[in-house]
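Note that this complex is displayed minus one protein chain, with the remaining chains in position.
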Amino acid sequence: MDFALNDIQQMLKDSAGKFIHNDYDFETRQKHSHSELGYSEDNWQLFAELGWLALPFAEEFGGLDGNATDLMVLMTELGKGLIVEPYLSTVVLAGNAIQRGGTAEQKEALIGGIVGGELKLAFAGLEAQSATDISSISTQASTQSGGVVLNGKKQVVLHAQSADKLVVAARSHNNNGNIALYLVDANADGVAAHHYPTNDGARASDLTFTNVAAELLGDSDDAAAVIQAVLNDAIVAVSAEAVGVMDKMLSATVEYTKVRKQFDVPIAKFQILQHNMVDMFMECEQARSMVYYAAITIGEGNSEEQVAEANKASQFLKWKVGQAARLVGQTAVQLHGGMGVTDELDVGHMFKRLTMINTLFGSMDTHLDNLVKQRQAA
Amino acid sequence: MNINFSEQELAFQQEVQTFFREELPESVQAHIDNGLSFSAEVTVAYQKALYNKGWAGINWPVEHGGTGWTPTQKYIFQTESAKAKAPRQIPFGYSMVAPIIYTFGNEEQKQRFLPDILASNTWWCQGYSEPNAGSDLAGLKTRAVRDGNHYIVNGTKTWTTLGHHADWIFCLVRTSDEDSKQKGISFLLIDMTSPGVSVKPIITLDGRREVNEVAFQDVKVPVENLVGEEGRGWTYAKVLLTHERTNIAGVAVSKQRLSALYDLLNQPPAGCPDLKNNSVFMSRVVQVEMELKALEFTDLRVLSSVSTGTAPGPESSILKIKGTEIQQALDELYVEIAGIYALPFVPEQYDEAGYEPRIEPFFAPNAAPHYYNNRKVTIYGGSNEIQKNIIAKQVLGL
Partner (left out) sequence: MKVLVTVKRVIDYNVKIRVKPDGSDVDLTNVKMAVNPFCEIAVEEAVRLKEKGIASEIVVVSVGGSEAQEQLRTALALGADRAILVESTANTESLNVAKLLAKVVEQEQPSLVIMGKQAIDSDNNQTGQMLAALCDMPQATFASEVSVADNSVTVTREIDGGLQTLSLQLPAIVTTDLRLNEPRYASLPNIMKAKCKPLATVTPDDLGVTLSAHTQLLGVNPPPQRSAGVKVKSVAELVDKLKNEAKVI
């Protein structure tokens, strides 16, 4: 039993932490976020150089064979900078789906590009009627003159604007109702996109596919297990990111209340504010513990029992992080007073990111509801 | 980063399981299932069994007869002990006074007191709180005045848990009014049979006698019962508080209680409401389960850093607060699951073996008293509000 970071993780944490500290202050982040691209291409190339884009991929395709705890370490540090680069979409979602579901040829063809920083991806899963449930989709694949084409509409596809290729979840072209994953060129004929900024400083798009040429990802048209595994990784990634955001918010709040004076004393002297900050601290630590639990558990193996435990761990995690993020975010804004609700201060933007993380991959209440139903059925 | 036990640790786990299987009579294990109170006799018998196995001094140094276990071994022991539904070791001797004696006491005191504590030959209780000194403990007024080879002790201690079984009491007493109030406090060991010591029961909300008020009237205490230096008692007590954090979260016991709660939900006894199909209730159960899982990992993080010899990180400070909040949340759920059978007040059926006629479902009438009694956990050991003050100061630097 060992919960300490190993040497490599410790150095990764230091190196990523230093990058955020030196090159990713809030003003820089806002500049990237408001740029035409919505992020910094220079940073993306640096991520490639530093090996971050290679982290979860297999060594034989140019990756570094990192596991979920490695990803956790990196994402927590990146969270402290509220990064807007499409890491989640390219590496954790779409790239990961290729790694888990793709054929050897597809991996050979695509992973090198991701690792090298030349290829950016987006993952198109949800649709208007599916809310947060990816099993409820109607985008349909079909066979047309020897090839496969897609028809349908995808909503709020993160970072589609910068993506070269898309991994799209759709009903199988074998018409068996299975959900399969398909690779699509983002600028292929028949792809219509409406790009827009998101609440938390990133970009997303609504995509319409009309007879878009597509290639099945992998050999099987049943991608349910791959999708679930990818979502588990994504939950660990955004939760670890949220912990980084919360750490930053807590320290910002502590510093602010030590400086801000009212009634002739720093407001940090007031016991009720102290206890509020202790509550923030406890939630940060409990959320971090749950990230550890999930990150360790989802990498354990592929037996039925291990998969069930992994799914449970990601549900537990998403609930805990949603709950902690709400308390930490709201309290941080409250303790910053009027400044907390201004666009000028970073704390409000951290609050926005935390709020949006809760909406991704199932909200806390969605996961709680699912867990209750599972317990009732047991 | 991994959560697996090593081969030696797995072997140790086997050994612990075997111990509980062989040494813990079924009648004792049945106490937890049936909600029966552990009597002093049952507890002492269990403590003696641990002693015979060499496992009584879990946190003690080896030279005083301790186990020398690693933090992971302690964790395994606590987990298995909760699973086996064993009684708990009464902490006052083993983990409260003994560490102060072996850390700050003289050779004569170590020889005189430690072996009997380890062998469970003496029962100790704690004399810290006073009617007017609770959270502000340093304001205590029980006074020890030096008179030749004795101290003359006068004053009153309260909330003395199981003091009515105790042979000895360890006390914080005032020996000086000079300097700060903390510096005038000394650490004194007092024989409960000394003339002038009187013990008066305090009945708590569960209708039971667990705590007492202990009064001292001109009690003569030999000076050799002073531990360490006069005026340093506060420092000794504080050092202990920061050291003994093992098991403070009570995760193992809460896990066992949660699993028993699921058993009740899956097979509700006749007379109890069917809460498994009540999604609002189930949502509360699942939330406790998740919070407990997070706390288990917080506990493991602390354990892991202690095992590798590094000082526990700031996360250790939340164990008491979160642990007790979860214990109380479980109590609330148990009261609800008891339904209207939470109402009968019949403590006798838990305290007297074979009490007839029993009210069924047997667990139910004990749910509310347990809930009432356990309100103490967020109050004792430094109330949770005091804990938050400490975190604000020491961790957040406020």
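Couple of notes before you dig in:
First chain written, first letter: the chains are A and B, and each begins at residue 1.
Basically, a residue touches a chain if its C-beta (ideal position, glycine included) is under 8 Å from a C-beta of that chain, and two chains touch if they have at least 3 such contacts.
Just so it is clear, the structure is predicted and the values come from calculations on it, not from any experiment.
Contact with the chain that does not appear here is found for just one residue of A:Trp52, A:Tyr87, A:Phe209 or A:Tyr256, A:Trp52. The missing chain lies against chain A, touching residues 7-8, 10-12, 14-16, 18-19, 21, 46, 49-52, 54-55, 64, 66, 259, 261. On the side of chain B, touch with the chain left out of the figure occurs at residues 310-311, 313-314.
Here, only the chains that are shown with their structure count from here on.
On the side of chain A, the complex with chain B involves touching residues 1-6, 9, 69, 254, 257-258, 268-269, 271, 274-275, 277-278, 281-282, 285-290, 292-293, 295-297, 316, 319-320, 368-369, 371-372, 375-376, 378.
Those residues of chain B lying in contact with chain A across their complex are 1-6, 9, 72, 262, 266, 276-277, 279, 282-283, 285-287, 290-291, 293-298, 300-301, 303-305, 307-308, 310, 314-315, 318, 321-322, 385, 388-389, 391-392, 395-398.
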